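Yeah, one chain of the complex is gone here, protein chain that is, but the others are all in their spots.
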Amino acid sequence: MDFRFTEEQEKLRTEIDDFFLDNLPSDYRPRGQRGQTMEQYKFWMDLQRKAGAKGYLTPGWSKESGGLGLSDMEQGVVMEETSYWGAAWPGSQGIRVCGPPLHVFGTEEQKSKFLPGIAKGEDIWYQAFTEPDAGSDEANVSLRAVEDGDNYILNGQKTFITAPGQGDYLYTLARTQDVTPKHRGISLFLIDAHSPGVSYSALPTLGVFTVDIFFDNVKVPKDRLLGELNRGFYHAMVTFEFERSTTGGGAGARRGMEELIDFYRNEKPNGKPLLENPAVRDLLADRAIEMELVWLQGWFAAWHFSQRDKLGSPPPEAGGLHNKVVSADRAKQLIDAMGLYGQLRRGSKYCKYEGRAAGSWEVSRSTHPAGTIEVNKIVLGGRGLGLPRIPAKFNKEIRAAIEERG
Amino acid sequence: MDFRFTEEQEKLRTEIDDFFLDNLPSDYRPRGQRGQTMEQYKFWMDLQRKAGAKGYLTPGWSKESGGLGLSDMEQGVVMEETSYWGAAWPGSQGIRVCGPPLHVFGTEEQKSKFLPGIAKGEDIWYQAFTEPDAGSDEANVSLRAVEDGDNYILNGQKTFITAPGQGDYLYTLARTQDVTPKHRGISLFLIDAHSPGVSYSALPTLGVFTVDIFFDNVKVPKDRLLGELNRGFYHAMVTFEFERSTTGGGAGARRGMEELIDFYRNEKPNGKPLLENPAVRDLLADRAIEMELVWLQGWFAAWHFSQRDKLGSPPPEAGGLHNKVVSADRAKQLIDAMGLYGQLRRGSKYCKYEGRAAGSWEVSRSTHPAGTIEVNKIVLGGRGLGLPRIPAKFNKEIRAAIEERG
Amino acid sequence: MDFNFTEEQEMLKTSARDFLEEECAEKLIRDVEAGDQGYSPDLWKKIAELGWLGLVFPEQYEGAGMNVIDLAVLYEEFGRAMFPGPYLSTVILGGMTILEAGTEEQKSEILPRIARGEQIVAMALTEPESSWGMQAWDPEGVTVAAVADGDDYIIDGIKLFVHDAVCADTFLVVARTKSGADPADGITLFLVDAKSAGISITPLRTVAGDMQCEVIFDKVKVSRQNIVGALNGGWAPLDKSMKVGAVMLCAQMLGAGEKLLELSVDYARTRIQFDMPIGINQYIQEHCVFLLRDVNGARWSTYLAAWKIAEGEPCDFEVAVAKAWGSDAHERACWRAHQVHGGVGYTVNDGVLPLYSRRGKTYQLYLGDTAYHKEKIAKELEGWPAPQVPRGKPLGLWEGIPENWIPEWWDTYDKG
Partner (left out) sequence: MDFNFTEEQEMLKTSARDFLEEECAEKLIRDVEAGDQGYSPDLWKKIAELGWLGLVFPEQYEGAGMNVIDLAVLYEEFGRAMFPGPYLSTVILGGMTILEAGTEEQKSEILPRIARGEQIVAMALTEPESSWGMQAWDPEGVTVAAVADGDDYIIDGIKLFVHDAVCADTFLVVARTKSGADPADGITLFLVDAKSAGISITPLRTVAGDMQCEVIFDKVKVSRQNIVGALNGGWAPLDKSMKVGAVMLCAQMLGAGEKLLELSVDYARTRIQFDMPIGINQYIQEHCVFLLRDVNGARWSTYLAAWKIAEGEPCDFEVAVAKAWGSDAHERACWRAHQVHGGVGYTVNDGVLPLYSRRGKTYQLYLGDTAYHKEKIAKELEGWPAPQVPRGKPLGLWEGIPENWIPEWWDTYDKG
């Protein structure tokens, strides 16, 4: 057992840290795509390109793909520092979500066409999976892709698609076959975001900025199919694996802690630092514990992944679920400890701590991104702990019986 | 709307209160059948008889049955004061659980034989429903009653039967028919506790004292069948209605609050009353809120019941569930606020507050009496709010599918 | 004990629900939020015509002579409909304080104008230092001074989180006119014309999207005649109105919670995922069940507090219980409703869920949050008497009895 990083890893950490220290302005505040100004957005796009040029966006990718060819653990170090600085990469979904399955299932042509753009920080991808009737039930895709010569013609809608910047490509699940079970007729497509027939409308949420995407006879060339036809759902599962594992959480939380402590230290109503307030101390301790656990479990996961040939698939882990569940409590503690000031939004006169109390409280209302708490629990109980569940084949019959009963 | 009691009700309250003030010793501590000494038990049996002689045990029963013939609301007043004083009636189950269905389903003979003994505080009944495989699944009764001339012969076992005193009678569910659905073949029996073939063994729990009861060819005369043959499960449901409604909770909590506040007021580590400790204040406020809500909802239920001809069945109510859910939190708050002293049991040197912190913490480990939290939630979601559930007819098939899958 | 609503209350409830469903739909609420007045003058006029603005004023002041329980019935519907506007500021904190402590002249001049919808009042109490927490709603927090100057007083200082300041015709300013050992002694209430020289108003941006403001009083002159109640004795009548206000916020949360419960149960029953209504999941059912709990608990604690006020009985404990529970329960209820609705409640513009959720934060904080009222409860509990001691001779039965698992009677019981 050893909780120390290697010297090389520490060197890499310093290098990344220096990159941010040199390139971020001294008045930088590490948060918020929400309500981003044009200037902020441009700043991040510029910095993303700079980071991309150095391979920092995708350190684990091969040099040909625009990465640094680093090992899993070193990738973790880069991710950790990037999270510490709260880098709001507009290209984050390409980097974290679309890139990995592209590596696994893409043709050589697809890889050479798409990967460098992601790695260099040029292209912005949207992961366009969710539909009005395919939320938790991810296999219930009804965006339809119909073969038509050398193309597929897509019709339908995606919704709640996180849009961290001006999208260039869509990484999309569409139905290519009507079949039972439903997940056997879904395919993955790599689509130009501005193909004729694609249109967007804003769907701002309490958390991130999302959009609706409409497909009206959108022509997608056949060479934009990723992986096997009708196997898209299984390919996409790989995506979920990546989406849900990270070493960044702990470091991001650490920066947040530093800022919060600093705020409490310097804010002195009635001459007494808030840092001496018992409710504040309680909140800080809770957050520190969770930060430490996230950090440990993030690294355990990264380490386990790095040893996957020897260790196989990782044991079930409910840390992410825990953090989702307590996020509402933490947000409540934060806003409660600010008295009437807690309700002020960023930009308001008198607003404290940049309105983050109100902001995080509002976001905590809903914990559905990357799966609701409920779905998380179902997955962990079933796949994780092997507890019994009702086989899906009964669903229709049960539903009919319920409806009959009224 | 009027939250005032009538003058008559206030007079009745004073009468009951005076009964307890006169008959309880000045060094009385209102708690604990657990670990009861023989002297304590005898004290309660005596006081129970005194109360029974005045009709206070069963104020709502007719005078012939040994009651006072009071209205629902006035019954509530008596119950409230009885609970305030934490009267540990050994005959409580006869009074609250077995008596009411006896009124509804009993023959005249049964009523005149059994009711006065309950009302006068002479007889002790056990409600013997639970079996090793019939806990939450109350219909899964396998204690078997087989007709044999003028008798039924009973064989089987009951478990977790609350035993607040030396039992005289058993109020028992037994299977009289093998049938699907299972609850259509169950009957209710009124059994002499010392019939040949009945035997007992202690099964002390973290909460109340319970026993196992074994039936070995126990002969029960046919006139001891309560209500209709094979309708026992439905009759018993009436019992559950009674068991789960009360106006006493708030008052019992009030006495507890008074004692707890008094303790915190007088205990002064380092010269400072515990009552000034923020964690203590927090706990007290939480308990006060819950006490108030229990009181209000208890009386709302009693009032609604008193108007049942006009208002029908009461709206769904989750207050009891809430209190079960928070009971672990409250117990934890209580024990936490006592530092190392919290872990001391009653009777130990240095034990504070009569060891009630450790006692209530230990009891709070398990919240299953009158249904686990889980079953409460299932019932409220389904019957209460009309949310869909899986029809029971699928259960066997589903189980088979699960087992096949392994 | 009687938990029935009167026929009049039932009628008020029904007519309020019908009216508000029609006239206070989501669009109006969003328009008010996007606007800069914090209310809809049109809707305000309509509710004046319905007599709602004078509901609790005596008939001699053009009121309807109804009581605080009736008002709670109306507020439940306000909560359900998320009614926006300066009702609490004007009618309760303004009007009811004047009704309680004002001169006959003040009452007969102002109350009818309020009832007619012609005068809006905003109460200015909280200040930058006190807004951090526990002192916001206590006299300790009042430091803005009013200094006598001939027949006038000069008010100088900053009031913060003043609800409805932008649309107010009149401020009821809570100012300090004396300092001493008892912080409540020395507080005076002034009616200040909103157009007085020296007043400047800056709206704050709150998560609720309501209209709370900074109001700077820069040497504002106000006549001695504009004092409401006794000089230095303003706290008691204000406190009384604030208690009514707190209970009305509870009623508002109750009404909102009832709607959230309905929406959630309905969604759980009708939303299909994996070929089944999502309500088949116990995880979803649990949210609904606890929503039920939170709403049910709020109902009778609210009405008990309202009843105590209406009866003129001591109500500190009951008000604090209602607001402490109500605020926390509402926070939970909003969260649970969001959880049931998954992504649906997550959008900013679509659907009422985020609106309820954001509004809820104001209801929770205004006139004291849960922590504040729990401390009030603890204060009340401090005053509880020691438990009654029975009159019987001591028997020594409960001294030092160890906590055994098995009662002693078991030894002598015939176990068969």
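Lettered A, B and C in written order, each chain numbered from 1.
Assume contacts are C-beta pairs under 8 Å (C-beta built on N, C-alpha and C of every residue); 3 or more make two chains touch, one makes a residue touch a chain.
Since the model is a prediction, treat every value here as computed from it, not as a measurement.
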| item | value |
| --- | --- |
| Chain not shown, its touching partners among those shown | A, B, C |
| Candidate in contact with the missing chain, chosen from A:Arg184, A:Lys219 or A:His322 | A:His322 |
| Residue ranges of chain B at the interface with the undisplayed chain | 130, 133, 135-137, 140, 159-160, 203-207, 210, 269-270, 279, 328, 332, 335-336, 338-345, 347-351, 358, 361-362, 364-368, 372-374, 377-378, 392, 395-396, 398-399, 402 |
| Residue ranges of chain C at the interface with the undisplayed chain | 205, 281-283, 286, 348-349, 402-403, 405 |
| For chain A, residues in touch with the removed chain | 1-5, 20-29, 32-41, 43, 73, 163, 165-167, 194, 196-202, 204, 209, 214, 255, 257-259, 261-262, 265, 275, 281-282, 284-286, 288-289, 292-293, 296-297, 299-300, 302-304, 316-319, 321-322, 345-348, 355, 358-359, 377-378, 380-382, 384-390 |
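Just so it is clear, only the chains that are shown with their structure count from here on.
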| item | value |
| --- | --- |
| Chain located farthest away, centre of chain B as origin (C-alpha) | A |
| Cα-centroid distance, chain A relative to chain C, in whole angstrom | 39 |
| For chain C, residues contacting two or more additional chains | 276-277, 280, 284 |
| Chain B, residues touching no fewer than two other chains | 388-390 |
